[in-house]
Structure formats: structure tokens, C-alpha cells
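Shown here: the complex without one of its protein chains, the others still in place.
Chain lettering (A and B) follows the sequence in which the chains are written, and residue indices restart at 1 in each chain.
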Amino acid sequence: MKPPPFEYEAPTTIQEVVALLRQHDGEAKILAGGQSLMPLLNMRFARPTALIDLGRVADLDYIREENGMLAIGAMTTKRSIERSELVKSRQPLLHASTAWIAHPQIRNRGTVGGSMAQADPAAEYPAVALALDAEFVIVGPDGRRSVAASDFFVTYLTTALEENEVLSEIRVPVLPARTGWSIQEVARRHGDFAMVGAVATLGLDGGSCNSARVVLFGVGPTPLRATSVEQALIGQAASETLFASAAEKADEGLEDTISDVHASAEYRRHLARVLARRALAEAAERA
Amino acid sequence: MAVKIPNHIDELPTSSPRFIGRGVERVEDIGLITGRTEFIDNISMTGMLHCAILRSPIAHAKIESIDVSAALELPGVVAVVTGEDAAKWSHPAASSPEGWGTYCLPTDKVRFVGEPVAAVAATSRYIAEDALELIEIEYEPLAVVMDPVAAMADDSPLVIEERGSNVMLQRVFNWGDTDAAFAAADHVFSEKFRWNRLGANPMETYGCISEWDPNELNITVRGSFQSPSHMALGRAMTFGLPSNKVRMIAQPHGGSFGGKGGVRGTDISLLLSRKTGGRPIKWIEDRMEYLTAGGSQAWDRRYELSIAVSDAGIVTGLKVKLVDDLGANGEGFGAISAAKPLAAFTGPYTIGAARYDLSLVATNKAPASPYRGMGPPPHNFALEQMMDIAARNLGIDPAEFRRRNFIPKDAFPYTIPSGNEYDSGDYQAVLDKALALSEYTKLREEQERLREQGRMIGIGIASAIEPGVFDWNAYAIVGVQGTGVPEGATVSIDILGKVMVRVGFALEGQGQYTLVTQLVADYFGLEMDDVNVTMLDTASAPPAFGPGGSRLGVAITGAVLGACDRIREKMCKVVAGLMQTEPENIQLMDGVFGIPGVPEAQMPMAQVAGTMLGASHLLPPDVDPRPEATHVWTAAGRTPVDEEGRAKSYLTAAHAVHIVLLEIDPETGMVEILKYVLVDDCGTRLNPATVEGQTQGSVAQGIGAALLEEYVYDEDGQLLTSTYMDYLLPTISDVPAPLMGEVVTPSPFTPLGAKGCGEGAIHTTPAAVMCAINDALLPLGTRADEVPAAPNRLWKLIRAASEKS
Partner (left out) sequence: MATKHTVRIKVNGVNHESEVEARTTLVDFLRGPLALTGTHVGCEHGVCGACTVLVDGRTARSCLMLAVQADGAEITTVEGLATPDGLHPIQQAFVEEHGLQCGFCTPGFLMSLVELLHENPDPSDDEIKDVLGGQICRCTGYQSILKSVHSAIAKLRTAGLAAQPPLA
């Protein structure tokens, strides 16, 4: 299992990255943490003409609070996020979801940008990004643009990144006050990709739900907002019964539900309902 | 004069063993812990090239054409081989059953995804893999057969046409009057079970460096093989070479568990070596190769069991029907896993009549290989489920039900209907201890309490025999010939009284070099550091099989103690000569030879050795002057099988009872093991720490089998679980910490009363876990009869049962 031949570029600025992408005419791949890309290269499932290593590009590794948002450089490792007091206090959902990802040895090198750009349907970060209405800052030949999470994840392993663009920053809103959160997952073993997962944020005001986000992952080609569930909650008094009945709608609108050796589509749809309920219950406790 | 190998530690010439029976630190560990031990991929040789193998992407197809010309042009590529070379220079591989082997590179068609089709030797593995992509092969797809039952039909596509059928073997064995037992029974219970493919997965894949001198026509292979002598004979047969021209050098290897595989890769790399004029060719199997086409897959089984039971809960008859999917050929020797169950067919029970309706079938899957336990783990799982089914139906507690059926402790040696003899055992004591250790009564009370809260709690008890010290006759019914598995050791004492022991097997992980060191050190009153163990290759080693079939601990103990005894005899003669008395008057004790009770007539062993080697002129003329001896140990009393496949095969019968407490989350089907208790009786424990390690490792593999590990093929024959993302090995979080107890019922037949225990817990763990799962499902009135009990499967059962009620 040895990689096929490719050229290797180690640019030091993001503009160089864009130029190199263009030069290789869509046949180059970005190398971030390598934890997703290297297995594909070793198995020869990926055959880029060149790898553009972001590892030496300046200013892509940071976590900053700016105007009620956390700005996180694309090359920030999951380890950094896991150990960031800032993230833990300002965006505990993002923080907590990090511990679900693989194992520490992988998190040491895996990057937030890499996860988002990989857009694995069973990954935690894309679901959290969707739940939090994250923004994706993309740099391309025409400069910078911002894409909302709801537009960023297009389909299976595909994002809104164009051929010559690179993700440079992810911005997540700070968790508002009186907002609970939860991430629930069912995986075969601890650290495995989720069979199904649910992320929830829940804002309570005097025991009534005034905001709700429920995002499912592992059920379809991209993370999915369970809008039917959300709508069933708004304005209602938080209770176990409410969450149970709302969660029953979690599989509404699920198309192309994944079916594989670990979980059938039917099982995933069922888990979606169960985990949506559990996520809401836990989020309510934290609100 | 017969060699004296003590059956009891007390009989050793030591007043108090300092090492035997203790969990001493292993001598193997310093090299391993510093990363210096030479696994095969550490080795580089002059002129060495690297092999990569091109494998079939399709499960069943005719090979229309192969064009390797572009590959040969790639700089760095030195040679390419295909089926043409295989047909020219080799025979089809040995197999079980006989006649189900093919060329290492096919000449006509491919029969499973991953089957090697061509191979390249190049200056690096990277370049060799580049070259594979330049080989053009035209395939004409053929109909694929993936289901063994379909494969048995007359109109099924044939995997190996020349055989005329996909049925490798079909036979019914009848032991005792099964029909009468069933006719007379108060109750008959029947159930079907499905055990899915899984397998060994040592952390090191197979690897070899092969040299075939095309002019002198001799072969030398260095590799990570479990049994070098077996590999050597196999290569001699495959390449039509005289056995004295085949030399295998086993490297320390990273586990094997029966399923290291590697025969094809060895043969392919040998072809490449010959083609390059004898250059060493290194082939390191990568993990995807291993999972797809290596020694990785075993036990793909469909079972139907019936038991005949009396009102009093006594099981009088057992019928087992097995359809075993062995994949595309018999080269992996997976068939032996269908034969070994005979060694303990009726478990620890007094079941008097049994029937085995066995079908071994070929399909377009990877050829099945052995795996730890060699077949009984699925058999035991099925049998233990039947015991529970009977117990439940008769309203008898599962522990009590087993107790009523146990072979009593005064009945040993006990011959079971399928022919094997259990050496010794005290099954009641093991059960009592397990029940006490697990606080069984309290567990049941706790289960009741939690069930009232709506939690799905299960308690499983399983009891199984773990056969040890295999003989070839255990596999006779699937065409394996012969009896007698020798293991030899040469013990050699130098002029300063330090010892070198030469054995014929390499490190695999079980700590046998430490065991050898313990034995010799205690025998001659030495320190562990005074003994050095080294391996000889097949050209020089004493007869040796190596690890396998839970034999080596016992076998090497016999070999080493036998060699020590021979040296002792010689040294007694030497000392007697020097002291001018008769050899019968000389005794060895605590490292000193002498006349008991005569303080002046004592001679330390080192002095005796020094005299023999340095002053041989002083020795009596009829004494062999070397303080060295070789002894080869084989199990006594092994006979060929009779017309019903019966024979005394495995020499020892270890016994275990496992008790598992677990919870199923009914919403997700996920299982959490809350408590794991086991009591094991494997006779004398020569190194309790290594025995414990083997047990814990085997429990982990049993958990993997019960809950996680499964090879899945799609209907086109593609393996869907070809990486570790999908083939799930247990991690530290998946394995409970077993609470372990022991009972010691020594074997009357073995050196120091030890029983084989290396395969161990996997015989019992899957059964225990599945019993617990079915106990948890009991209130729902449903059963889990398919292994592994993956969450999706359990959830489906739970949902179906809930919908019915």
C-alpha cells in the first residue's frame, strides 16, 4: 500500500496555494493533517498530480474571538481545539464534539479545515458547523469569499469549494446564553465514525423553547438539519414528552439514507429518532 | 534406557523450583521492548528486490490475456511472473481436502477477489506497485457463487471445474446410537445458527524473503511462519524439490493465531527469485492484501443443532449439521477447523451419542484459513445455546443444567463418542468456583431488580473444553495424513556450565523461550541468565512443528526435560566413573551431582561439564563425552482414525467456565459488558503470568468474535470489509477486565502435568457472550442466533419482538 507518484509543493502563503492549485488544473490535492488523505493515497484511491502541503503556510493555525465569533484557522489541529480554554468556554459544543473524533494520535495532526473540506457524512465537525451556522472563509483566484454552513456541504464528500479554492478559516458563533447543547453518537467502537449522530442546541426561556437546532449526521450524504423536529419545539414547553414526540420527526425528509455493512438505512433512521431525542434531553439539561 | 520426563514438578531434581510455576519476566522481552527484535521486514539482503502482487478485482473470471510488456519497461522492474511461470516451475498447492489446490498464479481463471494473478520484482515496493498498474489483463467474467447452499446445487457455477462439484467433502459421522437416543428422548430441541467469517489478524502481516537458486535448485526462505518445518515440506512438494534442498528460517513474528497465511506469497516470491537468477525477493503482505486474500478468514458457518434431553435435564444425544463455506480452494487448510470439533464434540458433557453431518463447500470467497481454536469456538457457541434452550424449556437454571451433564471427576480419562480422550478434569469444581467468584446468586437478583426497571440485562454461563496438544489425526477426516507431531530440543552445556538450548521455532508471543529457560535453570540449579535459547532453521533444527494447536508449552517441556534427563544420565555415569562407584548411586539435586549423604562426594554440574569438555581423558570409555543431548517429544498413544473418524487426538483437555453479565440498550442494540468472570483449569501452570496473558488475549478475541468482527461480501464477490475501518478489532475500551480464577487438575499424561492452553478462552468466550445476550432477550421471547451480535442485528430482533407483542 504505497502511494502513487506525485509532486510535492510546500508553499508558505495562501496566495501561493491558490496559484499552485490553478497551475495543476484541478489535479492537485491539498494536504492538511493528512489523516483522511494519506490512507486514500496509500490505497491508491486518490491519484493527485501534486500535493500542496498547507503545513508551512503562515497564519492558518489560530483560535481567536472576534465580535461574538470564534475565528479558527483551517490548519488548527483538533488537539488545539480540544485543549483550548477559549473554545471550551465559548463554544462547548465544538469542544465536546472534538473528543468523539477518532483518537488522540489522529487528533494531533487532523485539522478542522481538513475535516470540513473532507465532508465525510459521518463526521462530527460538519454536523456541528451546520448546527452552529458556521461560516466558511474561502480563498480563491478572485480573493476571499464567505459561505454559510448550510451552503458549504453539498453532497457526499463534496463541498462548495471550487477547484482552485482553499478553505482558510472557519467562524463559529459563540454559544448564546441560556442555550443548551448536546452531541450524541452511536458508533461500533469508541472513536469510530458514527453510524448515526445528532447535534442539538436548545435555547430555553422560562422553560419554553425559543430556539432549536437539530442536525443529524451519518444518515445522508451530508449532515442534515432536522427542521421538522426543530419546528415542533419552538414555543413549546420543554419536557421529555415534547422531545420524544418532536424526535419522531427526525427521519422526515431523509432521502438517500446510507446503508452499509454496519447499519442499514432503516436502522439509521431509527437511530436518528433516538439520538435526536437524547440530544434534546441533554441540551435541555444544559440550557 | 527410557528417558524420564517427570509428570509432576516434585519429581524434578530440585528441592524447590525457583522459576517453574512462577510468573517470571520473559527473556524475549528486552529485544522486543527496545524494538530490536528482527521481524522479517527489518532484514535487507544484498541484491534484494521487492515483490508486489497484482490481484484479481473480480471474483470469478477467465483470464483471456495478460500483457506484462509495459511493466517490464518501467525502470526499476527486474522481472514479472504469471501463471505461465507457475505452471512451468511448480505444482498446484497442497490442500485440505486433497485435490483442492491450484497454482500459486492461475493459468486459466481467477476464483476470488484478491487472488494473485501476476507479480513484479523491482528495486522498491513503491516501484513494484507502479508496475502492477502497467500490467494489462483481460478478464471474461463468469457467474459468481457466493452462497454455500447455492454452491451445493447441481446447476451452480463451479469454482474448480476439474473437481466436478463445489462440495469439497460431504460426510455424516455417527457415534453411538443417535437415532435411538432421539427416539427415546422426552424432549428434542432444535435450532439454527449462523456464524460469520472472521479471522486471525495478527498485528504483523505475513512477510518473507525468498531465494531460489535456479542452477543449484535449492530454496531458502526467511519469513514470519508459524511452522517452519511444515512450510519447508510444503515448498518441497510444490516445487518438486528434494526436501534437503529446502531451508526455512523462521523469524520472530508479530503473532499468528493460526492465520498468518503466506503460502502463496512465498511461492510467488520464489518464482520471482528463480526468474531473476536467484536474487532475494522480499514480499511484505500489506494489510489490505491480508484482509482480502491472506490467512485472514475463517469459520463461515451455517449450523443446525438438535439435542435429545430427558425430563431430568440429561442430554443424551447431539446432532450437528454444518455447512462450512471454505471459499475458493482448500489451500488455506481451513478445512481442519471443521475436523477439530471432533476432539471435544460433546463438550464437557456426558452426552453419549452424536452425529456430525458435515459439508465443506467451495465458493468464490477467499480460501478459509485456520484461526485460534481451529473450529470449536463456533461449535461450542452453538452447543452452549442448545444447553440454554433446553434448560429454559425445562425450567432449570443454566448453571445447574450444565452441572447435571458434566463428566464426573472420577470418570477420567474419559473417551467421548467422537473418539478423543479427555485426560483429567474437575468440572464441578470449576463451575463452583466461577459461581462463587461471580456471586452468581446475587447477579440473578440484581438482574431481576434491573429488569423491573426495564433494563435489558443478561447473564450467560458457558462451559467448554479447550483441547490441547494436537495431533495430525485430529484432521484426518479432511484428508490430513499421519500421526505424531514431534518437537525436539537440543540442550548443550559449555565448559563453564552455562547452557545453550537449540529449538526449531521462532518467537510468536507465547513466551516459550522463557519457559525453556525456566525449565533448564530449575533442572540444573542455574540462574535464568545462565541459559540461552536460540533457534535453528529447518536445515539444522531437531524435528519441530512449533506453536499450534495449544501444543508447544507441553511439547517443548517434554523435549527440554527429555534432553536434560539424557544429559543427567550421562553426567551420572561420568561422576560415577570419577568417584569409582555405580551410576545408580549418583543423584542430581539442586545442580549438584553426588552420592546422597556423602558430603565429600559432590560435584557441581559446571564442574562435571568442565571435566567432560576439558579433561575427556578422565572419562570412562563407554560414555558419550558431550554434555549435550537432543530429545524429541511426541504425545504417546496417538493412533490413526477408525472408520468413523475416531481417534485419540488432542492429548489434553483444559476446561473453563465463563460467566458474563451484560446489558443491551434496546434502542440501539449496543451491548455493554458489565462483568466478566472466568475460571480455567489448564493443569499445571508452568508460568502463570504467560498463561494469564494468553487467557486475557483470547478473551479479547472472543469478544471481537461475538460482537465486532465480520467479513462481509457483496453478491458480486467483492469484500466490503477490506480495511480496519470496517473489519473491527477490539480495542482497550471493548474488552472487559476479566476476573479470573483457576483450578488445577494436572494431566496424568504430560510433562509436569501441564495442559495445552494457548488457544484458551476463545473456545468459551463467544458462547458465554451469546448466552448472556440471549438471556437478556429472553423476556422478549426472541433469540440472537447469528454471530457477531452486531447492534443492527440485535436491534432488528428487538424491534420485531416488540412489534409482535
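We take it that contacts are C-beta pairs under 8 Å (C-beta built on N, C-alpha and C of every residue); 3 or more make two chains touch, one makes a residue touch a chain.
Just so it is clear, the model here is predicted, and its values are computed rather than measured.
Novice: Taking the entire complex into account, which one of B:I249, B:L507 or B:V531 touches the absent chain?
Specialist: The single option touching the absent chain is B:L507.
Novice: Looking at B:G35, B:G395 or B:P599, which residue reaches the missing chain?
Specialist: Within the whole complex, the residue contacting the unshown chain is B:G35.
Novice: Out of A:D53, A:D133, A:E248 or A:E266, point to the residue that touches the absent chain in the complete complex.
Specialist: Result: among the candidates, A:D53 touches the missing chain.
Novice: Tell me which of A:F6, A:F136 or A:F153 is the one touching the absent chain.
Specialist: A:F6
Novice: Which listed residue, B:G83, B:P202 or B:G594, touches the chain dropped from view?
Specialist: B:P202
Novice: Could you please point out the chain B residues that touch the chain left off the display?
Specialist: Interface with the chain not displayed, on the chain B side: 23, 25-26, 28-39, 41-42, 126, 201-205, 252-255, 257, 284, 286-287, 507-511, 689-690, 692-701, 723-725, 729, 731-733, 735, 737-738.
Novice: Could I get the residues of chain A that touch the absent chain, sorted low to high?
Specialist: Looking at chain A, the ones touching the missing chain are residues 1-8, 10, 31, 34-35, 38-39, 41-43, 51, 53, 55, 79, 99, 102-106, 108-109, 189-191.
The working rule: only the chains that are shown with their structure count from here on.
Novice: As a quick test, compute the distance in whole Å between the mean CA positions of chain A and chain B.
Specialist: Chain centroid spacing, chain A to chain B, equals 44 Å.
Novice: So in the complex, which bits of chain B are touching chain A?
Specialist: Counting only chain B, the residues touching chain A are 125-126, 129-130, 133, 286-288, 667-670, 708, 710, 712, 720-721, 723, 725-726, 728, 730-731, 733-734, 790-792, 795-796, 799.
Novice: How about chain A: which of its residues touch chain B in the complex?
Specialist: 1-5, 39, 43-44, 186, 188-193, 195, 260-264, 267, 270-271, 274
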